[in-house]
Structures are given as structure tokens and as C-alpha cells.
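Now for chain A:
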Amino acid sequence: MKVLIVGGGKSVYFLCRTFLAKGHEVALICRDHEECVRMARKLKATVVHGDGSDPAVLEEAGAYGADAVLAVTPRDQDNLAVCQLAAMVYRVPHAVALVNDPDNEKVFRKLGVAALSTTRAIASMIEQRTAIEEITNLIPAGEGKVNITEVRVAPASPVADRTLRDLSLPADSLIAVVLRGEQAIVPRGDTVLRPGDQIVLITLPANHGPVLRAITGEKD
Partner candidate 1 sequence: MTASDRFIVIVGCGRLGAYLANRLSRDGNGVVVIDAEEQAFAALSPEYSGFRVEGDATELAVLREAKADKADVVVAATRDDNVNLMVAQVAKVEFGVARVLARVFEPRREAVCRKLGVETICPTAMSAELFLKAIAREPAP
Partner candidate 2 sequence: MREASHLRQRYRTILSYTGLVLVLGAGLMLTPLLALVGWPGEGPRAWAFLVPAAAMAGVGLAAWRLLRVRDHVVLSVREGGVIVLLSWMLVCLFSAWPLMAATGLSFTQAVFESVSGWTTTGLSVVDVARAGHVVLLWRSIMQLAGGAGLAIIMISAITGPSGPALSLAEGREQLVPHVRQSAKLVLMIYGGYVLVGVPALRLAGMSWFDAVNHAFAAISTGGFSTRAESIGYWNSPAVEAVTMPLMVLGNLSFLTAWVLLQGKFRAAGRDGEVRLMGLLLPLCAALLFLLTTRGLYPTLGKSARVAIFETVTALTTTGFSTVGYGNWNSFGWAVLIVLMLIGGGTCSTAGGIKQYRVHLLWRSLVWDLRRALLPQTAVTAEPVWQSDRQVFVSDARLRRVGTFLFLYLLTFVAGSAVLAAHGYGLKQSLFEYASAVGTVGLSVGVTSPSAPPAVLWAEAIGMLLGRLEFFVVLTSAAKLARDTWAMLGRP
């Protein structure tokens, strides 16, 4: 996949590196010349110096051939401009904008641009982490309508050594996968949860707290 990334800074560097590690082709557009030089030295990617919201620069960086454009500058207005240009002029199939102001997430979608708000994701992750320790990894999915969480079953947990059928979890929740050592088990009603298992749990935001508490045994 050919990915075009517009932005700068440390987090963008790691983003590029991640995509490169997965085997994609990466082109980066960055406004700051010194940063471009640094990126060029460290990354095996095409680094273009310029303003990503300028059509000429986008074209030079290969927008016509790109499969995805990610606009991750700290300025929402630039991210919007890049994605709209990419989608309308260069017909890039996937154009995603980073949104700093969470209020803008819905607005961008109304304008036809896929938007990601890290603020919201990070905020809810931190909230959940500080609350309960057994959780690793909380992913909001489906525009925040669904949560996917990995939870470890502690020895003292009320669900340890019980079958799924016996658990009385709140409605609208699902234990999707049980990871035991190297094995991934798709559970059924008679599957027993053992201490040390990692559960992949699907919940709705409304019942997320109660379900987690039922599994970890934490009182509020």
C-alpha cells in the first residue's frame, strides 16, 4: 500500500516507521526543512519539503498514486484541507484527518472526511487504566459505539474457574476470545475461565464499567 503522510514531529516519525515495518510504501510531507533532513536520514521513505495543503506539493509527493493519505498535523484546518484535496482532486481512496478538537470530529464527518480524534481515545484510555489495573488495551471501535477490551483474569477474580454459562454478566456484553498461553479459544457456554487467561471483551460504553467490575471483582 502506498501511504502519504502529512505532518511532522516525533509521533509522525514513529507512525512512518510503523507503516514501513508493515511493508508499505511511505511518502512524507513536512513543513520544516531541518525535520525533513532528519527524517530522510532515518527513514526509507520519500520525504518532500512543503505545505501538504498545496496541491502542487501533494502531486509531487505522489498523490495520484497513493492508496491512503493521512493528515496528522497539529492544525485541524490543515488536516481538513489536505484530506479534501486528496479526495476530490486526486481521488485517493482513503483520506483520514487527525482531529485535535474533539468537537470537530463530527463536523469533519459531515463534510465527508474520515476523522480520528486521539484526544478522545487517549482520555478514555487513561480514565480506564487508572481505574482498573488488569486491563491492557482498550480500543474504541465503530465511532465510539463499541469498546473492545483485553482483561486478565486474576486468581482472585469472581469469574475464575467458572464456566461462561454460569457467569451472570450484564446484558449486551460478549466474551469474544479467550487467550490462554499461545492458544486463542473462541469460547462456548461450557468453556471454563482459568486464572491467567486474557479475555477479549466486547461491551457498549454504557455497561462497560459494570462488566469490567464483574470480571475483576473491584468494588466501586
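Heads up, the rule we're going with is that a contact is a pair of C-beta atoms (placed from the backbone, for glycine too) under 8 Å apart; a residue touches a chain by one contact, two chains touch by 3 or more; residues count from 1.
Regarding selection, all candidates are chains of the complex that A comes from, given by their letters.
Remember, it's a predicted structure, so these values are computed and weren't measured experimentally.
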item	value
Interface partner of chain A in the complex, by touch - 1 or 2	1
Contacting residues of chain A [partner candidate 1, same complex]	53-56, 75-78, 80-81, 84-85, 88-89, 101, 103-104, 107, 110-111
